[in-house]
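Only a single protein chain was left out; the remaining protein chains are all shown in position.
A and B label the chains in the order they appear, each numbered from 1.
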Amino acid sequence: MTLLDVDNLTIRFKTDEGLITAVEDVSFHIAPGEVLGLVGESGSGKSVTAKALMQLNGRNTVYDPASRITLHGDRDIDVLGLRRERDMTPIRGGEISMIFQEPMASFAPALTVGAQMVEQLRIHTDLSKKAARDLSIEMLDRVGITEPQRRIDQYVFEYSGGMRQRAMIAMALSTRPRLLIADEPTTALDVTIQRQVLDLMRDLTAEFGMSILFITHDLGVIAQIADRVAVLYLGRIMEMGPVRDVLRTPAHAYTRGLLNALPDLDNLDAPLTPIPGDIPSPLERPSGCVFHPRNPELAPGSRYERDVPPLTEVRPGHVAALFPEDAA
Amino acid sequence: MTPLVRIEDLTVAFPLGRSLLGTPPMLKAVKNVTLDIPKGSFVGLVGESGSGKTTLGRAILRAAPISAGRITYDDGTNHFDIGQMTAKAERAFRAEAQLIFQDPYAALSPRMTVRDIIAEPLEVLGLTHSRAETDARVRDIAAKCRINLEHLRRYPHAFSGGQRQRISIARTLAAGPKFVVADECVAALDVSIQADILNLLKQLQRDLDLTFLFISHDLSVVAHVCDYLAVMYLGEIVEEGPTRAIFANPQHDYTRTLLAAIPSLDPDQRSRVVRN
Partner (left out) sequence: MTEISQSAKEAYFTASQGQLIWARFRKQTGAMVAAIILGILILMGLFADFVAPYDPNLAGANQDYTNGAPQIPRFCDDAGCSARPFIYGVKRERSLATNFRWVTTVDTEDRRYVQFLVRGDRYQWFGVTLDRHLFGVDEGKIHLFGTDDLGKDIFSRTFHAIRTSLAVGTLGVVISFVMALTIGGIAGFYGGWIDGVLQMITDAIRTVPAIPLFMALAAFIPDTWTAEMRFFFISIILGLVGWPTLARRVRTHLLVERNQDYVLAAKLSGAGSGHIIRRHLLPSFTSYIIVDLVISFPYMVLSETALSFIGLGLKDPVTSLGVLLQNTTQADVLLNYQWYFIPVLFFVALVMAFVFVGDGLRDAADPYGEHGK
């Protein structure tokens, strides 16, 4: 039984220049205790997808009527069907928690860290103020912040970058969410801190039994933390499957391009091969397979220019946006 | 042969807050750093936040104050002592040494066309004498940076991050400098574009005979483009040497930690750099 099902998610935005498609026909599922990585560059729609799970996108968002996000549990909740703000409250911070790239932006600067953590607990649980404070101190300790009894009464600007991110993780996990959405949580961190935070998240997933939707552009991070990965480009899934399969034997040209563009540290003489071209502006969305203009492996006039390829199974559990004849 | 840029025992200190009595406590962003940058080289300056690498780069360009020590620039014909320059010398120096910024969104004025942005250094330094001459030089450098010439009349909001960075590079190179400080100039770009910009920088180095100081926190990026590396930690250079030597055999503990922290693309391996 899956924890979360996303089916045919299509998200568009109303802008001055017209209706822009950010996410198109994205479907995936997350099992309990699983880490699903969402990989993409700018314009891939990964953040928009994640925010849709908690309806955090702006008021100019248009969800396609066929889109469905279902959170399974004692009751199945149709997330996109929830219209009122207070119906969303148990989900936001309760069932699903989110941590962001910039911790300074998620902690209020004028409240102590403890005040915010306690507030979150009081909204989502029945704990008394004292019990909530004790739990918060325990969580700060669990994420590796030294002297938690002292730190809990400090303000977020008194924390270092890595500590802030840990505090955010502590706050997000204190309500025992079943799903944690991590939107580029380590991108702004130094690489040595990133290593520690990733190790922490891995340990906590095992201990708490929760799932993570981990969004990043860094394939190395995905390799270290994710069980399965979905590769997004311009709002469509290009490839999805177990992380070993996708990274070792990528089926789609875009995934291959991403892997090839990374510097190879074993061979410092090898040239760097970028993916040709540029990410098109949202106003100029390509027809057919959205990646086709930049795909160096395609012959001109191929079917990918006109028709949208379906997600074809390449291997058990591993799909790619290819026409069946190419998925052999 | 004298290096192009020589940094001798440089210290850059900033006051922490204000103090009514006496001098306020100072934060030493750069402590007693000595480094030589040979002409034609591509030197990498690596470190995490707080290492002082950005401050060092800016100090060379006189965008940060020199508290102690000396920086000299000598390309054979011109000789500048960065710490003590007359206004006239500074103007001449600006034509020789330039900076590429990290954030392609903040580095371009949103109210100027691409052509005007690239032309600005030429006009400010008075290096061209007619609009036609300016236009010709703008088109020349834009073509070298692989900017579509039809895009010259567009405004920055029309472009993606990678394209903006190319415009930023074109602006940096318009006045024909010989020394370029690239401050995290690919950090804000997508991975597939990073490779493109790095290739462009290498090619420009060959075509225009440039010397680069490449500042980055990302070791995997510097690995491919830089021939010499200096690793900084808390304001000091803890290790320096040819890139391959550092990757093959890091001496300092911090360098080892830094290399070990790079996540491996192989899920069964923790770190990308496996050493025996």
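Quick note on the criterion: contacts are C-beta pairs under 8 Å (C-beta built on N, C-alpha and C of every residue); 3 or more make two chains touch, one makes a residue touch a chain.
Predicted model only: the values in this text are computed from it and were never measured.
Colleague: Using the definition of touch stated at the top, determine which of B:Arg94, B:Lys202 or B:His252 touches the missing chain.
Modeller: Here the residue in touch with the unshown chain is B:Arg94.
Colleague: Looking beyond the chains shown, say which of B:Ile82, B:Ala175, B:Leu201 or B:Ile215 touches the absent one.
Modeller: Once the missing chain is taken into account, the touching residue is B:Ala175.
Colleague: Tell me which residue among A:Glu17, A:Asp76, A:Asp266 or A:Glu325 touches the hidden chain in the full complex.
Modeller: A:Glu17
Colleague: Give the residue, chosen from B:Met26, B:Val124, B:Ala143 or B:Ala248, that touches the chain omitted from the document.
Modeller: Here the residue in touch with the unshown chain is B:Val124.
Colleague: What does the interface between subunit A and the hidden chain look like in terms of residue numbers?
Modeller: Contacting residues on subunit A, toward the hidden partner: 12, 16-19, 21, 58-60, 281, 283-284.
Colleague: Taking the full complex into account, what residues of subunit B touch the chain not shown?
Modeller: These residues of subunit B touch the chain that is not shown: 61, 63, 90-91, 94-95, 98-99, 101, 103, 106-113, 120-121, 124-125, 151, 153-155, 157-158, 168, 171, 175.
Following the convention adopted for this analysis, only the chains that are shown with their structure count from here on.
Colleague: Averaging only over C-alpha atoms, locate the centres of subunit A and subunit B and give their separation in whole Å.
Modeller: Their C-alpha centroids are separated by 32 Å.
Colleague: State the interface residues of subunit A toward subunit B in the complex, per the touch definition above.
Modeller: Where subunit A meets subunit B, its residues are 41-43, 161, 190-192, 194-195, 198, 217-221, 223-224, 243-244, 247-248, 257-259, 261-263, 265, 268, 270-275, 278-279, 281.
Colleague: If we count contacts the way the header does, which residues on subunit B are in touch with subunit A in the complex?
Modeller: Per the stated touch rule, the residues are 48-49, 158, 160-163, 190-196, 198-199, 217-221, 223-224, 243-244, 247, 257-258, 260-268, 270, 272-273.
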